[in-house]
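With one protein chain held back, the other chains of the complex are shown just where they sit.
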Amino acid sequence: MTVTEVIFYFIAAATVLGAFGVVATGRVAYAALSLVFTLLAVAALYILLASEFLALVQVLLYAGGVAVLLLFALMLTRARELVPVLDGAQKPFAVVAGLSLMGVLISMVFLTTWPRRADEPTLINFNAIGDRLFRDFALPFEVASLVLLVALVGSIVLARIEEEEEE
Amino acid sequence: MGMEQAWLIPAIPAAAAGILILFGKYLPRKGDWLSVLAIGTSFVLFFFVLHDLTDALARGGEFTAVHSGREWVRIGSFNLRIGFQVDQLAAVMLAVVSFISLMVQVYSLGYMKGDKRYGWYFAVQSLFAAAMLTLVLADNFLLLYFAWEGVGLCSFLLIGHYHERRSAAEAAKKAFITTRLGDVGLLIGAILLYRSVGTFDMSTIFDAARSGQIDHAYLTAAVLLILLGAMGKSAQFPFHVWLPDAMEGPTPVSALIHAATMVVAGVYLVARTMPLFQVVDGTLVAVTAVGLITTFMSATMGLVMTDIKRVVAYSTLNSLGLMFIALGAGSVTVALLYVFTHAFFKALLFLASGSVYHATDELEVTQMGGLAKKMPVTAAVFTLGAMSMAGLVPLAGFWNKDELLLSTFENHNIFVYLAVLVSVLITALYMTRLVLLVFTGKPRNEHVYEHAREPGPAMKLPLVLLGVLTVFAGFVVFDGVGHLMGFPGGFGEFLFTHEPEAFRINAGVTASSIVLVLVGIAGGFYFWGGAAERAKAVGEAVPQVYSLLRNKFYMDDAYQWVIDRVVLVVAGVVYWYDRVIVNDTGVNGTADATRFGGFLLKFHETGLMPNYALLMTVGVVVLAVVAFIVGT
Partner (left out) sequence: MIRLESFLVLSAILFSLGVYGVLARRHAVLILMSVELMLNAASINMVAFAAYTSPERFTGVIFAIFIITVAAAEVGLALAIVLRLFRNRTTANVDEVHQLKW
């Protein structure tokens, strides 16, 4: 077992643990913190996969932006009861469904023959990513910007307190 | 303009009918002039066609009917023509139909004035004439059937012209349904012939029948079915019930139906398909039997009816029965002579009784009497028509009755001959009775008497014209007269049969006919002269017979019984089946089951998104497993 592998298993364990915390904890705040933890662990995985840029984006956007947004949402929608029940009535079925889905997915992974690679992954430098993004994926990039614009406008329209509501 | 253009004769009134139905109400006078003009043009065109025909005949040799027309539909080997043929039989019918239609329409100008549906009336009149002219000229069974139904439709519309009156609506329905029973026979007969010969073309079918190509049983069935169609249209027993009720229509319509268009269609059909009847033994006997029964029933009923138009209607039935007897004797010539002469005096009788009704608004003869003083012209022409109907020498009716007697004398057994003689006597009796009751004696109803007056010129002109023709039309039996009137070699020579029959006079037959007619007229005077005391006495002496006749042999009641107990019961079962099985169970049941199923199933929609998400996940897992199992 090489050092890389040890590091991978360590990170993988952290990821799963964090994810488990997100879905299993009884406190909303713990769930949010677990999510941040998981996201950071995933960023570490990206570094293992030689994608520095992605790891950077993950930390900045996800762990920074998205997680903070979710925390805001939690604060703004505080539940009425003192000790809120976070899980719904169909939890047992959800356990079965989740486990069976996991079984299906993992068995698929092992039943398929995957390509193998001898050398270590080479680092993807920033220039190459920029090159590829703006040369080959220019149109999706523009569309994505449009999606963001629409989401921005939509969020404002939805969240704004309308005038008749104030009365 | 020759025989090839004969299609114009029905086409012009048909076009007029189309224009009148679509634009009639925008035309001046609601377009009545267009209708009269159209039929008048047809009548004139007829003379061109006749001229061409006589030319062709004069050239000698074997004359075959001239065909014209065009293909209408072709589906594979099935070929449908709008085909017309002109031969002698068609020419005689054309003369009758176009002339009587013209006379009736001219008369209607006066009679129908101020009617609510004046324009509509003339539109249908045109259509009626067009249909009948097509019927006469058709050279294949399908076009003939088409026109046949057209005639039925128009008679329905015209009989029901005053459809606000329930009795008129009922009468129209009765006429339509009763004739429809026969029409189905004609249609099936024509289809049977098509199946065995492969064409609707008449001359081809006749040739095939003569050469024995058609299976005998098949042919017999077809001929009897065609006879059924003819019986329905010509109001022969047992379909005769619709004709007296058809009096509910305007009187000119009655004249048209009785003299020219509707009822003679049956006679024409039998005459046209005579080659088929001659091939199959026994069918002509059936024709004779039908004619005899009709003649007997109508003649006896005519004795007791008190509605002026109904009496005339029964006399038509009487005449139609006699025409069928003539056809049964295989004598197309005599039957057509009868149609030809009968048209004039029957139209005359109806138009004259129409004048009476127009002036007095009364149809019951028990309310009339003494009208001759107030309307002498009408009385004169009516008497003329009635005496012609009775067969008095030398009016038109005499000659055809004489020829009929002669042909039955020579072609049938003595029983038929005697029966016809009896009918001659009875006809003379009740026609005399009618004239006496309406026009002579003391006025029975002052109100009616005061209103009686002569009709206007539009109505008087056809009356006088027809009156003159009633006197002279019979003379066509003499070869010379027939020749002068445009039928080369006389009427008998002109009309086609295999061996042209010349009209002959048999002294014994003629004498007995004349004597019987005179006896009948004298009997009429004896029984119904003055206050008709003796007739009443006879009626009271045999009350059962009297009520039997008054109730039309209970035929209507029998039909009503059948309709109530059989038709309506069957219809009720069918209705129940349709309502309960087809509609409630089949249609509504499916809908209700779907709706109830939907009602039950809708509760699985919880509205909770987690439930939906769970089911989606389960679905994905199941699909993955299934794909895995199937894939390996």
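Letters are used for the chains, namely A and B, taken in the order the chains are written, and counting of residues starts over at 1 for each.
As a working rule, a residue touches a chain if its C-beta (ideal position, glycine included) is under 8 Å from a C-beta of that chain, and two chains touch if they have at least 3 such contacts.
Quantities reported herein were computed from a predicted structural model and do not represent experimental measurements.
Residues of chain B that touch the chain left out of the display are 602-603, 605-610, 613-614, 617.
By the touch criterion stated above, the residues of chain A touching the omitted chain are 2, 4-5, 8, 12, 15-16, 19-20, 22-23, 28, 31-32, 35, 38-39, 42, 45-46, 48-51, 53-54, 57-58, 61-62, 65-66, 69-70, 72-74, 76-77, 79-80, 84-91, 93-95, 97-99, 101-102, 105-106, 109-110, 114-118, 120-122, 124, 128-129, 132-133, 137, 140, 144, 147-148, 150-152, 154-159, 161, 165.
Keep in mind that, in the parts below, only the chains that are shown with their structure count from here on.
With each centre defined as the average position of its C-alpha atoms, the distance from chain A to chain B rounds to 94 Å. Within the complex formed with chain B, the residues of chain A that make contact are 88, 90, 93-94, 97-98, 100-101, 104, 108.
Within the complex formed with chain A, the chain B residues making contact are 610-611, 614, 617-618, 620-621, 624-625.
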